[in-house]
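I'd like to ask you about the structure that follows.
Only a single protein chain was left out; the remaining protein chains are all shown in position.
Right after this comes chain A.
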C-alpha cells in the first residue's frame, strides 16, 4: 500500500477503495468476468480482445473495486508486473477447457508468485476455473493440481469454477476475495 493511500486510509477518506489485478492468458475470459461485475447499464454486450489493459470499477459489499483487466496476449504479459505493487488482490482467470496451455498458465503463475513485489506479501489470490460449461473442461480440482496450488503456503488462495457468460460461480469467488482483502486491510489498520 502506497504511503498516500495509507494516509488516506487513516483519515477515512478512501476507506473502501481497493485495487485488484485481473490476470490470466488471452481468451481465458478476464474481460467477461470483469464485465459481469459491472452494473447492468455499464455492461457491454460484445467483448473484444483487450489490447494492453483496461480499467474497470465495480462495487462489492461496500468495497469499491478498481479492476485492472490485463491483456493476456504473450506480448502484453510483461505489463502485468508494473501493477503488482499497488494491488490488494489478484484474480487469476484460467480457461479450464484449454488443456494445452495449462503449462503456460503454471509458468505465468510461477513468474507472478516469484516476483519481488508479490513474493513477500500476504496478498490473496482468487482463481477462476472459467469456462466450466465447455464439454472438455477440466474440473477445478484438476486445475488446482495442475497448477500446483497446494504449494502456495504464504498466501491465501481460493479456486472457484465459473462460467463468466452466465455469471455462475463468480459471486462466490468475489465474496471470498472481498473477505480476504477486508481482513488484510483491517489487520493493518
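Note that a contact is a pair of C-beta atoms (placed from the backbone, for glycine too) under 8 Å apart; a residue touches a chain by one contact, two chains touch by 3 or more; residues count from 1.
As a working rule, contacts and distances are computed from a predicted model.
Trainee: Tell me the UniProt protein name of the chain this structure doesn't show, selecting from "Bardet-Biedl syndrome 1 protein-like Protein", "tRNA pseudouridine(55) synthase", "Ras-related protein Rab-20" or "NEDD8-activating enzyme E1 catalytic subunit".
Mentor: "Bardet-Biedl syndrome 1 protein-like Protein"
Trainee: When the complex is taken as a whole, what residues of chain A touch the one chain not shown?
Mentor: The missing chain touches chain A at positions 25-27, 74-75, 77, 98-104, 107-108, 111, 114, 136.
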